[in-house]
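Data block below; observations after.
Only a single protein chain was left out; the remaining protein chains are all shown in position.
Take a look at chain A:
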Amino acid sequence: MEQLDTPHVASELTPWDRVQRARHPQRPHTLDYVFALCEDFVELHGDRRFGDDAAIVGGMASFNGRTVMVLGHQKGSDTRENMRRNFGMPLPEGYRKAQRLMRHAEKFGIPVLCFVDTPGANPNKESEERGQGNAIAEGIQVMTTLRTPIIATVIGEGGSGGALAISVGDRILMQENSIYSVASPEAAASILWRDSARAPDASRALKLTAQDLLELEIIDEIITEPAGGAHLDAQAAINAAGERIAVHLEQVCALDLDTLLHERYAKYRSIGRFEEQQNVLLRV
């Protein structure tokens, strides 16, 4: 950790270093962003079906002179809070709360700001019984056609489906030292390398850094962090993110809803790399 704290030239960092920074316990979490960037935050609770999940927080707030719906994964900054928030790993009711708030935002024409910071959806017995798969799938489905702008910002870990369930948006922004991955490096290493200690190798192969994902045209922008990482100067990191979110928010709010939804469709519809062979025989 000593080494990480000294300022580096960004390109010298390995993907594994980025993973460590993205997971750093002193890194600002969703509520830090909300309290620093927004005014008059009113937190809303519960999914109206089963319960309230502390791993996802959300509510209405005023950001940059506009009423917005903020929601995000919430990790704790100490052990006790992490236990309460389950390390930012939501249960199905967390995702259903998020969907309720998104529908709420749509109803009242409020844009949605999502903050992504989760190791993944909670894998336990109860979440399977209550339909974790369905909860994530519905989250994705709601966001594909939600008639209000959505901006997702990855502020730490973007862990697989558990992150995607609240990050299908008109813009996806990532902080310089955040990651977004199809599987955690440890899980990928234990499957593909048959050894979870090979996580540093897996983190390189998975192309999970913000720089990789910008290159792959998955995300829209990288938000720079203070030298050494967001955990060294939380306020500066939060302000930088706030500035960029504000710029993108104005852009998407300027579009009429049909154009917005058309662009969102095209954005996701075009993701994928494949070869399309032309069948010459059919043309003869």
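Operating definition for what follows: contacts are C-beta pairs under 8 Å (C-beta built on N, C-alpha and C of every residue); 3 or more make two chains touch, one makes a residue touch a chain; residues count from 1.
Going forward, contacts and distances are computed from a predicted model.
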- Record lookup, UniProt, unshown chain, options "Acetyl-coenzyme A carboxylase carboxyl transferase subunit beta", "Sarcosine oxidase, delta subunit family", "NADH-quinone oxidoreductase subunit N" or "Imidazole glycerol phosphate synthase subunit HisH" -> protein name "Acetyl-coenzyme A carboxylase carboxyl transferase subunit beta"
- Item | Selected from A:V34, A:I136 or A:L173 as touching the chain missing from the view | A:I136
- Candidate in contact with the missing chain, chosen from A:M83, A:I191 or A:A254: A:I191
- Note on the structure: In the whole complex, of A:L71, A:A121 or A:I238, the residue touching the missing chain would be A:A121
- Contact set of chain A toward the excluded chain (per top definition): 121, 123-125, 127-134, 136-138, 140-141, 143-145, 160-161, 164-165, 168, 180-183, 187-188, 191-193, 205-208, 212-213, 216-218, 264-266, 268-279
